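What follows is one structure encoded as structure tokens, with my remarks underneath.
All protein chains but one are shown at their positions in the complex.
In order of appearance the chains are A and B, and numbering begins at 1 in each one.
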Amino acid sequence: MSDRDPRYLLFHTGRGRFALSVVGLFVFLAIFGTILAPDDPDASSTDIFAPPSTSHLLGTTENGADVFSQLLVGARVSIIVGFAAAAISALLGSAVGLASGYFGGWTDRILDPVENWFLVIPTLPLMIVLASLLSPSLGVLIVVIGLTSWAGTGRIVRAQVLTLRERAFVERARALGAGHPYILRTHIFPNVLPLIFANTVLIVAIAILSEAALSFLGLGDPTRISWGTMLENAFESGAPSAEAWWYVIPPGLCITTLVLSVATLGYLFEEHINPRLAERRETQVTAA
Amino acid sequence: MSADGALMELSDVCVRFRTRAGEARAVDGVSLEWRRGEILGVVGESGSGKSTLARAMLRLVELDSGEAALVGAASGRKAGEAELRRRVQMIFQDPYQTLNPRQRVSAIVAEPLKVQGIPRDEHDERVRRAMDDVGLDADRYLDRYPHQLSGGQRQRVAIAAALVLEPEGLICDEPVSMLDASVRAQILKVLVDLQQRRGLALMFITHDLSLAWSLCDRIAVMYLGRIVEQGSAVDVIERPQHPYTEALVTAVPIPEPGGGGRRELLSGELPDATAVPTGCRFHPRCPKRFEPCDRVDPELIPAGGRDQLAACLLHDPTAGRKEVEAAGA
Partner (left out) sequence: MSALLEVSDLRVEHAGRAIVDGVDLVLERGEALGIAGESGCGKTTTALALMKLMPDSLTQSGSITLRPPDEDEPINIGRRTEAGMQLVRWRHISLIFQGAMNSLDPVQRVDDQIEEAIRLHDRKAGSKQVRERIADLLETVGLQAGLGRRYAHQLSGGQRQRMMIALALACGPSVVIADEPTTALDVVIQAQVLQLLERLRERLGLALILISHDLGVLAETCDRIAVMYAGRIVETGPVSDVFANPQHPYTKRLLDTLPVIGGNRGLAEPIPGGPPDPDDMPEGCRFRPRCPYAADKCLHDPALREVAAGHSAACHFAPWKEWPQVDVSRAAATGASG
């Protein structure tokens, strides 16, 4: 199989295997975390800031709750927010990108400045403002992250649609009298899909990070445990000065590892699709 | 092998584009008859407007004025357009861009049937027949994706897709210029065989004069949006009546020992379509220009062989073009 075959990239490269395993593991935890957790993550005890032991694999929090259990349960929020926010971003970005790229004219003239606005606005401050205005919940978090990240996808999609629109196979369809819905459905969309997908995977990484950041700042859902809320609680309760490294490092490490793995998957996917965009030509005007 | 009568008639077709540099007169008054069953060559350099003309004929770009009519078509714009799209098809230059990379060959070839609303049960048979006509084994190739095909095979698929509606005319825009020499000959053979078997009218848009010479019945030479000469291929190439045609013909290198030698090279390059010279548009580069050439825009008049026309004042200094609109351009 070729160097760009997805099966090769995913299953036969070190990066691919690693990234796939990590993401797979965390998705698994997202689903089964609550069952696998040895203790109730909210259960407090008198054993506060206890270092790792046989009864508490990663020690305890400031309330004596089991860090390890919290870690397992926290995976769910990260994964849900990550994927859901990325999905919103992808949908919104693709719709806008397709419309403005394909129809041009007034559609583009209206949508483009809107897109630019969202692109230029500093995302974290915007997220903070929105999250603090609205009552904190997972849903709000997902919407906020989705709204602040769709513009990047929109831009990329628009650019790709602009080139596709001029391709001979689209001209051929037009020459047959095909209407816009047909052309969008059969010719444009399937050819932007790989790009949307690659971009969305990277947005998942960003979304996970954003959730962690917002939760860390206290803007997350207070009823749910996430790695970000763990970090928030840890810092607020003085874990660093209590030298409770088992409380601070694991959630941070989980965030980093998951984000890196998702990003790696995104880059691997790009490797898969990119050369296709610049296909090797067999005509006389090429090397060899 | 021409049947009688015209398939399409072009009268004074004009296509103009707005560009940053001004208005580009890509096609600037072209009248031409495309006859049934003939192979018509439209020859010119890049910037001559030949590709734009082809697109205008199929309404892929809008005509600013003039008419490109399918003879015997239904009247009324919508109906006429639909009929045109069924009876005339187009083949494009770049085999690597002409197929949707996400569609299988079967879907690509069946697409025209789908778009034109031909009943589903007819699809299979017509697709297979088209594949057969282009020399591709249906069972081997129908399930493939474009990236699994060579350049020549892709072009064959494009031709099959064009044939499936059983058109009367095929416009081929540089169909082989991006293919290797040995593959070119194969594709050309497919097209010419089809023309003979089905009595198709072919329009070959090309910059390759050698190709036009060997294939075409008639040739029209375009320069900067106008036809400057037309006639039978033999007449136009062996006895050119316009200085531009003459320059083009002598500039072609010949794959024979010595390569040909003779040369009256033109100076300069094709002007931009936004800056068309006054009078005869070729006059700044014309080695034979004389007094009226920068004032009078020549009309296409009979010159040379039977059916041969040239737009050059050398044949008649008074044969200026009657401007249809006053300042218009």
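Basically, a contact is a pair of C-beta atoms (placed from the backbone, for glycine too) under 8 Å apart; a residue touches a chain by one contact, two chains touch by 3 or more.
Here the structure is a predicted model, which means the values were calculated and not measured.
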{"item": "Residue among B:24, B:88, B:113 or B:249 touching the omitted chain", "value": "B:249"}
{"item": "Residue of B:152, B:169, B:225 or B:243 in touch with the missing chain, whole complex considered", "value": "B:152"}
{"item": "Selected residue (touches chain absent from view) among B:31, B:65 or B:210", "value": "B:210"}
{"item": "Residue, one of B:12, B:45, B:124 or B:299, that touches the chain absent here", "value": "B:45"}
{"item": "Residues in chain B touching the chain absent from view", "value": "45-46, 135-137, 150, 152-153, 156, 180-186, 188-189, 192, 207-211, 213-215, 233-234, 237-238, 247-249, 251-260, 263, 265-266, 269-270"}
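Simple rule for what comes next: only the chains that are shown with their structure count from here on.
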{"item": "Intercentroid distance (Cα basis), chain B paired with chain A, Å", "value": "50"}
{"item": "Touch list for chain A against partner chain B, complex", "value": "167-169, 171-178, 182, 186-187, 190-191, 276, 279, 281-285"}
{"item": "Touching residues (chain side chain B, partner chain A) in the complex", "value": "55, 58, 60, 81-82, 85, 89-90, 92-94, 96-103, 108, 111-112, 115-116, 147, 150-151, 158, 161, 178-181"}
